[in-house]
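If you scroll down you'll find the structure; I have some questions about it.
Every protein chain except one is present and positioned as in the full complex.
By written order: A, B and C. Residues from 1 in each chain.
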Amino acid sequence: MRRLLWPLVILALLLLVNVVFTPNFLSIQMRDGHLYGSLIDILRFGAPLMLVSLGMTLVIATGGIDLSVGSVVAISGALACLQISQDAGVAWAVALALGLSVLLGAWNGFLVATVGIQPIIATLILMVAGRGLAQLITDGQIITIVNPAYKLIGGGYLLAVPFGILLVLAVLAVTAFLVRRLALGLLIEAVGGNAEASRLAGVRSKGIIIVVYAFAALCAGLAGLMISSNVSSADGNNAGLWIELDAILAVVIGGTSLLGGRFSLGGTILGALIIQTLTTTIYSIGVPPETTLLFKALVVTVVCLIQSPAFRAKVLGRRRRPPAPGPVPGEKVRVSA
Amino acid sequence: MSGKTESLTGPILLMRGIGKQFPGVVALDGVDFRLLPGEVHALMGENGAGKSTLIKVLTGVYEIDAGTIELSGQQVAFSSPLAAQQAGISTVYQEVNLCTNLSVAENIFIGREPRRRGRIDWKRMRARASELLAGLGIDLDVSTPLSSHSLAVQQMVAIARAVDIEARVLILDEPTSSLDAGEVEQLFDVMRALKAQGIAILFVSHFLDQIYEIADRMTILRNGRLVGEYLTRELPQVELVAKMIGQVLADLEKLHGEARAFDEPLVQAQALGRAGAVEPFTLTIHEGEVVGLAGLLGSGRTEAARLLFGADHATGGQVVYGGEPAALRSPRAAMQRKIAFLSEDRKRDGLVPELTVRENIILALQATRGWTRPVPREQQDKLVAKYIAALKISPAHPEIPVRNLSGGNQQKVLLARWLILEPRLLILDEPTRGIDVGAKAEIQRLVVELSDGGVAVLFISAELEEVLRLSHKVGVLRDRRLVAVLPNDDELTTEALMETIARGGAR
Amino acid sequence: MSIATLPKATAATLTNPRYVPVLVTFGLFLAMFVAGGLRYEGFFSGQIILNAFIDNAFLLVVAVGMTFVILTGGIDLSVGSVVALSTMIAASLMAGPGWPPYVVVPLVLLIGATLGAVMGFIIHVFEIQPFIVTLAGMFLARGLCYTIGTDSIKIDDPTFTAFAQTQIDLFAGLWISPSVLIALAVVAVGAYVLHYTRLGRSVYAVGGSEQSALLMGLSVGRTKIAVYTISGFCSALGGVLLSFYMLSGYGLHAVGMELDAIAAVVIGGTLLTGGSGLLIGTVLGVLVLHLIQTIISFEGTLSSWWTKIFIGLLLFVFILLQRVFSMRRPRRSP
């Protein structure tokens, strides 16, 4: 919990800023039998990012990175919408889209684990080609569909709660179960912490890595369904564009090191919420579009600085608790005392 | 404390009341230490006594929490190793801390490369490096990357680097752990020459014979506290050990009396080999048998062990396990046959530093079960508690990151990882290197216990006494070949072993 | 090209493991070029190779900076944005107040280097991961572009345009632009710094093991700040070259260029984990990327999405082959 303190503080601060600009920002009402309000919006629009970030967390914990999630988002949405527009059943369309996503993720994992290509390049291949694949599926057009059942995934409500939020909760619960109740988390952290040692301890690193990339792609695929369902259309070129950067940012803000090893699912969710709140803040407080990125850069910098123990020690003047008897925390090679 | 003993000139280095804490560990508590010019001063203590921490505090790797450091009478506080180096303190750290991606010559000179008209003079640098290494009795191509050389060579390179820096204080933290006898002698010659120049040398080693050969005085630490400072000639070995571990140690006898006959062969390597690593060898290990592997570093000991564990792929021959050929395609396959392997390089091939002690211990067990069948938490806690107690892992806290433990305790954690699996063949690659006498004895005793319980052990060590003390038979490797397998009878002595290694043939 | 990176290519250096990835890349590059030449008319000309340099002078310079950063084990995502920012500052200062190029260009370079230095400082002093710091830098630089203006700004300073439109004729109708000379000079200087200066060797040491470099008494902090400064400077210079190329400043220039630069560096055989790689490899990496694009452009019948899929596929085939050919490397003997 201690690790999540700073992300929580930052999130609270951001929400506070909004309250100043939008007086009834925190109010949640029932409208047409749905929950309605800015907070709900943040959760709803943040849902795809949260999903992608969850998958990304596990990938990063193995010491990898997945740049292709944005393309998978586009492919999944495109395939599902194409199927539905051709009068396929929603279940079939969803299954097909998610199946393809898993396949693409496994492909990434295969390149990283078996072929031994550096993750950033291995996934760059799919990032570039996948975008083309998505457009190939949509034929470069935006596929518009009208299908209430499909609409539920990203734009619908269940028991007054946006379905997307429930979906994120479900995925979070499943992920938490897989990594903390089952032993996936330990093995992922072992592979990310020291791959060779894990191999010699009998960990099937290759299998773990493939599973993790496949899982990340599955999350991305689900996010793709959500995004396309939300607007009832699939946009092969723009859906999920640059979402990988936001997801990586969310993971890091949540306290997971890009070098692999220890990870925090709760932190990631908080990180994604911070980013989404930031986006919403930009819209609501009327930051002009020309300065949007500047504002984002500023907040990201401040957030990362506050997160950094070194910064707090050196600038805010707290006594520094060395995280380990190693002079450079976050470094791969550590000295034993 | 100063001026208590016989120093004519004042100490060049004086540390007073040094304190240092890490989360969950008090590493140093009010330690005093002094170093005189022109002496070799041994810093003694068990693993985790605080030797390495004291050195790192002195050389600016860590900040101190309490106390003062004086160099030549001036109070100093080094903010970085660079600052310490500039003040004339040159250090070889315990684990070889060099850049293996750079060439040998560069590792010696990086940061102070010879330059001509502003650019690095590679030619001169290589020539100087060759010269320096020649002085240490090593002849190699200094333009090759350091990674292509053995740990022993790497250690000599680190020493060459430290020696070349114009230093007033030279710190050698376990420089000899992977050197052979000849190399150690070379090093001692160099040390004596430096001493004669008035350089103060701080020396850490677990080899007591070496201490008594080279050190003038010694300071003993225990559990982060100062035990005392002594003249080497006035302190008998037995007393030294007693002071280090805080109790009297029973003599270590040859633990396995003699070679005996075993009935059941457990593992047989049949013409097993790997091109470029170790030539095909044949070796039989029986249940309950301890087989020692002797040979110099780089003789193929580790490579042979890795083949038996499936860590590398064999390019020829086969392993017969329990009478049937076994394809050991991966460590997993070996583990399924109850083979365990404690690797030589614990930093690289063993620990997952940020995971806790508990997680490191159960890692192999969990790996055999796959991620879908977790080891229940109660069972984990029970197992971990059992081995923490049995192996005296300290601090005895299962939930601290393993990187916060000392080297010896980390080794025990890894040992626990494999013992949990209840292996039938346990391969131990240099399990006692860089470990103090107490822990060493514990590990040796454990080997005997395991063997009595029917576990086969393949024991690899550079220390021939240790190999002889434990093994039922000894395999000797030389130049990547298994040259002899000798029964450990009365005729087999360290001399005889050494001769076999040197001659490369059977008696 | 830069002689400094390849000291006498004796048989010994050719088998040196350090050069294997670069040689493999070079071999594959040649194979691809020959394949293209057989397939397309007008492909086998010297100008195609020269165009690779003319069209990629800016990327080459940016990739040199990126190589420094990656060699230390870091990464710099801000380069594309800094390139855009540089074009924007240069164009707006020349178009608006009408500052002369010899004032504007040094200023732009200074700004780029300063941005890099600040990022390096934050990375080192506050121990924040480079990926994140430079990501924030990426947002910042791109944001600054838009605050300067959202329109594309034309550069019509006579000195500047004259320089930009100069063609240096070689022989047989072949020509290059002055930018190519600048880029090659940057590569040469970069290779010299990496090979013959303490800074350069520290870069490799830090990439090999930051811990060891620190314990060996190298100033890790200075080295890290230096590489990000170099990268910032190179990005700014890349921006200047891009403004020669485009004669305009625009906030949307060089979107995603960081990925091109990273890809070029990695294709050139440099390890993202740091400590291993050569600048000449980066040059080859840039050429390979260009060749892929040229092949697609000569193919000429691909629709937009097939272009992307093809780039991905070619990248994949290339990296796979490179991987296969340079796979057999000896395990470290203990």
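Please note the rule applied: contacts are C-beta pairs under 8 Å (C-beta built on N, C-alpha and C of every residue); 3 or more make two chains touch, one makes a residue touch a chain.
What we mean here is this: contacts and distances are computed from a predicted model.
Visitor: According to its UniProt record, what is the protein name of the omitted chain, chosen from "Simple sugar transport system substrate-binding protein", "Cytochrome c550", "Dihydroorotate dehydrogenase" or "Hydrogenase maturation factor"?
Guide: "Simple sugar transport system substrate-binding protein"
Visitor: Quick check: which displayed chains does the absent chain contact?
Guide: Touch partners of the hidden chain, whole complex considered, are A, C.
Visitor: Which residue among C:187, C:263 or C:314 touches the omitted chain?
Guide: C:314
Visitor: Per the definition of touch given earlier, which of A:227, A:249, A:272 or A:305 contacts the omitted chain?
Guide: Answer from the full complex: A:227 touches the omitted chain.
Visitor: Which one, C:18, C:154 or C:222, makes contact with the chain that was left out?
Guide: Here the residue in touch with the unshown chain is C:154.
Visitor: For chain C, which residues touch the unseen chain?
Guide: Chain C touches the missing chain through residues 31-32, 34-36, 38-42, 45, 47-48, 51, 54-55, 58, 145-146, 150-156, 161, 164-165, 242, 245-256, 290, 293-310, 313-314, 317.
Visitor: Which chain A residues touch the hidden chain?
Guide: Its contact residues with the unshown chain are 21-22, 25, 31-32, 36-38, 41, 45, 82-83, 133, 135-137, 139-142, 144, 155, 227, 230-233, 235, 237-239, 241, 279-280, 282-286, 288-290, 292.
Just so it is clear, only the chains that are shown with their structure count from here on.
Visitor: Pick one for the touching-chains graph, please: line, ring, star, complete, other.
Guide: Chain contacts: complete, every pair touches.
Visitor: Between chain pairs B-C and A-C, which one is joined by a greater number of C-beta pairs in contact?
Guide: Greater number of contacting C-beta pairs: A-C.
Visitor: Where the centres are mean C-alpha positions, what is the separation of chain B from chain C, in Å?
Guide: Chain B and chain C have C-alpha centres separated by 44 Å.
Visitor: Between chain A and chain C, what is the separation of their C-alpha centroids in Å?
Guide: 30
Visitor: Indicate the residues of chain A shared as contacts by at least two other chains.
Guide: 326-327, 333-335
Visitor: Would you please write down the residue numbers of chain C that are in contact with two or more other chains?
Guide: Where chain C meets two or more other chains at a single residue, that happens at 209, 211-212, 214.
Visitor: Within the complex, which stretch of chain A touches chain C?
Guide: Answer in residue numbers: 67, 115-118, 120-122, 124-136, 140, 236, 245, 248-249, 252, 257-259, 289-298, 300-301, 304-305, 307-311, 314, 326-331, 333-335.
Visitor: Report the residues of chain B in contact with chain A in the complex, numbered from low to high.
Guide: 22-23, 25, 27, 48, 52-53, 56, 61-62, 93, 95, 97, 309, 311, 330-332, 335, 341, 343, 347-355, 359, 362-364, 366-375, 401, 403-407, 410, 417
Visitor: Using the touch definition from the top, list the residues of chain C that touch chain A in their complex.
Guide: Against chain A, chain C makes touches at 122, 125-129, 131-133, 135-140, 142-144, 146-147, 150, 209-212, 214, 220, 259, 262-263, 266-267, 271-272, 303-313, 315-316, 319-320, 323, 327.
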